[in-house]
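Structure, as structure tokens:
Every protein chain but one is kept in place in this view of the complex.
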Amino acid sequence: MSATTAAWLVLAAPLAGTLALALGFKVLPGRSAGWIGTAAIAVSFAFAVVTFVKLQALSPAHRELSSTLWNIAKTSGVDAGATILVDPLSVFMICVVAGVSMLIHLYSVSYLQGDEGYARFFAYLNYFVLSMLLLVLAGNFLALIVGWAFVGAASYLLISFWYRRTTATTAGIKAFVINVLGDVGLVLGTFFIFRHTHTLDLVTTFHLAPKVFASGSADVTAGCVLLLVGAFAKSAQIPLHTWLPDAMEGPTPVSALIHAATMVTAGVYLIARMHPLFQLAPAAEDVGAVVGAVTLLVAGTIGLAAVDIKRVIAYSTMSQIGYMIMGVSAGAYAAGLFHLMTHAFFKALLFMGAGSLIAAMGGDQSLDRMSGMRKALPFTFACFLVGSLALSGIPPFSGFFSKDDILAQIGSRGGWYWGLYAAGYVGAALTGLYTFRMVFRAFFGEPCAEARELIDTGHPFHPDQPTNPANGEVEDTDVGFPGPEHVIAERATPMQIAMGALALLALVGGVVGIPKTTSWLDKFLAPSFANSTLHLSPSNTLIYVGLALGTVIAISSIAAAWIVWVAQPGMAQDIAARVPAVYRLFVNKWYFDELIDALVVRPAAWFGRFAQGTFERVFVTGTLIGGSTAIVRAGSAIVRSAESGFVRYYVALVVIGLGAVGLYFLIQS
Amino acid sequence: MSYVVFFIAALGTLTGAIGVIALKDPFYSVLALVVHLVSLAVLFMLLQAEFVAAAQVVVYAGAVMVLYVFVVSYIGGQNLPGAQGPGRAGTLAAFACAGALLVELFIAVLGSGLKAIGTGGAHVAAGFGNPEAIGAFFLTKFLAPFEIASYLLLLAAVGAVTLARRRGGLESGIEEPAPRLSVAEFMRGRPYYTGTQHETLGRPESLPPSRVKEPAK
Partner (left out) sequence: MTIAWYLAISALIFAIGVGGVLVRRNPLVILLCLELMLNAANLALIGFSRMWGNNDGQVFALIVMVVAACEVTVGLGVIVAMHRHRLPADVDSMRELQG
């Protein structure tokens, strides 16, 4: 079996899973839908590993394989087939995506049990994994765009999974609309590139790019900026980020999979994949780097003030992806992807822990009401702690190595990149702060009522009436709303296996990229980035100083969080009261939603009202339709007046007609 | 000699024609037409179409006009409405039309390049308009029109009987006096929108009040 065959099988397994679940969702009993879905992704992951092995068996120069299954369009202008590209980058991505998805499927088997839409959930989840795998395996722009659109659709379906909640459906629509904006950017960017290369195939494009584009030319810069628009929308960077916090309306496994580990990393993958084009457009690279830096800072500050635990983790995701985008835009490709992998591990773990926490709280997601869960949920606490330590960048956890790798490589570029370097470390401080804010508030302190109930009775708290955690609306547990069961990790073995596996990976995952010792990931990804013109090699000083600085900042931020939220209760409120404007800014998410509302939504709504009320009524209905019908009716009235009903009048007309005919013949002769 | 006869006959023709259109009483119009027909027969004889002249008198003036007289007597004459004309403008327009047609016909016939109409006609044998000659034609060259014409007569006879047929026997007689109706009354028995354009256009004033609806867009 060759690497490409294995890659096609990687795609085939979730496709089969989706079809089986979608067609049989009414008849699958109990949790079998979950096991089928998990099995499909497990098969996919197995084939991903096979692909990896087969690829590594080839020599490094030959590790770029293209395979076309059939020709979709073969015209004089466009030549596109169903093509996949198997190279280290895509194999890396499919291993990460399939592996993390498999664990999240396993988690969901228990987490969502009892929900009326159980089978539907797994069908959607499998569809999502299929789309994401298609996106990263795409060998031409067509497949990429198709995969891109599909993941957007899957995201919409999954965010609005509990579709009877209005908050969920509006969040789904918001996510989809912003994603479509990104789709437009992606497609337009493709056009700009296609105009010159006349090919959709990725490998050919990258070979032709240096020949047809002068460095910094307008077309390639415009194309790359538009591709960046697509990346920002999908990866929730400023200003197209407002959908991600609202996307937390979806079930927690969805947040873990899509909005932490995989879909939001599609932008990072895009920039890494298109690096030959980006290197011809330094301006676009700079835009990406700056936006990544800004996002990581802004999202970090909002994370300090958010109250819903899932939203804190969502802003954390936004911030960490800012790191990744900054990294791949600045040329640190392997480092950015390394952070993508470790982030997938610990962020999915954090979300899983949050899911267990929320289940223990009976569906409540607010940090204000959680406290002292440490003794009630020991396993969850352990996993959450591991994830938080990895996120904050404490050695020897994986996040430490990946984050510092990015920052060291950015620093090695010198010049104004030092600003990004500094922003990165400021962001690291913020990361430690908001992460352990979560940990200390939820797990430390006096146990809350729900925790007490769990400790005393051993049963998790169960609310009398299920309510929507976002707006407190009362709901039921029928289809379209969450099910009646709240499953905590301590009670469900599948959840424990999944969380345990991720905790282990979060702990030891950094081993693939320890600087100066193991550079396995760098070596693995090197063939994909062999044609890069940037070769960043930070000096040893920079690396070691960076590692030390990272450790110091992480530890001190955790200590500061301890002081504020554990040692001196009430200090957080004092600080907030001292700088009310800043606090308001953070709580209101820097007013981005209001800004977009004023700049985009209101004018669009006004235009819609204008079009319907004025333009359509006056111009289209009144003038065009009314006018043309009035003309026709006037004409008919004129003609109708000839039908007077008088016989003699008709006779007169006949006589006149006769005379006219005779006159014609007379004149003719 | 023939000139004199011609002029008398011509005069009779024209007088009769003018009498038809000018006389108020339909009965007198019928009589004027009889005069016209007989004068026309004389003109035919002058043109050596003796058989046609005879047929004219016998069939036309004899049978058709008698039929007319019957109907006019049946229907009545002077007490009919419609005795007055269409008014000055209408009459003027009508005579303008007719005059234009006349001028055109004159130009067509007399102004054409036919030189033969300036002569008295081609040389003909003695039995030109005889029944013998016409009859021979009817049975040889014009057999088909002859047969078709007789068929047409049959149709007309059947048609006339059908049209004037009484429905429902003698009891539903025409003896009882009834108010004057208009055609619309008879057409109203049909369901709506199966009638004339007048109805279909939904003119409210032509419909009974209970079914008036807003005008069609």
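Chains: A and B, in written order; residue numbering restarts at 1 for each.
Going forward, contacts are C-beta pairs under 8 Å (C-beta built on N, C-alpha and C of every residue); 3 or more make two chains touch, one makes a residue touch a chain.
Everything numeric here is computed off the predicted structure, so don't read it as measured data.
Touch with the hidden chain on the side of subunit B covers residues 2-3, 6, 10, 13-14, 17-18, 20-21, 26, 29-30, 33, 36-37, 40, 43-44, 46-49, 51-52, 55-56, 59-60, 63-64, 67-68, 71-72, 74-75, 80-86, 90-91, 93-95, 97-99, 101-102, 105-106, 109-110, 116-124, 128-129, 133-134, 137-138, 141-142, 145-146, 149, 152-153, 155-157, 159-164, 166, 174, 178, 180-184, 186-187, 196-198, 201, 203.
Those residues of subunit A that touch the chain absent from the view are 640, 643-648, 651-652, 655.
Definition applied: only the chains that are shown with their structure count from here on.
Only residues 629, 640, 643, 648, 652, 655-656, 658-659, 662-663, 666, 669 of subunit A touch subunit B when the two sit together in their complex.
On subunit B, the positions that touch subunit A within their shared complex are 86, 93-94, 97-98, 100-101, 104-105, 107-108, 112, 197, 217.
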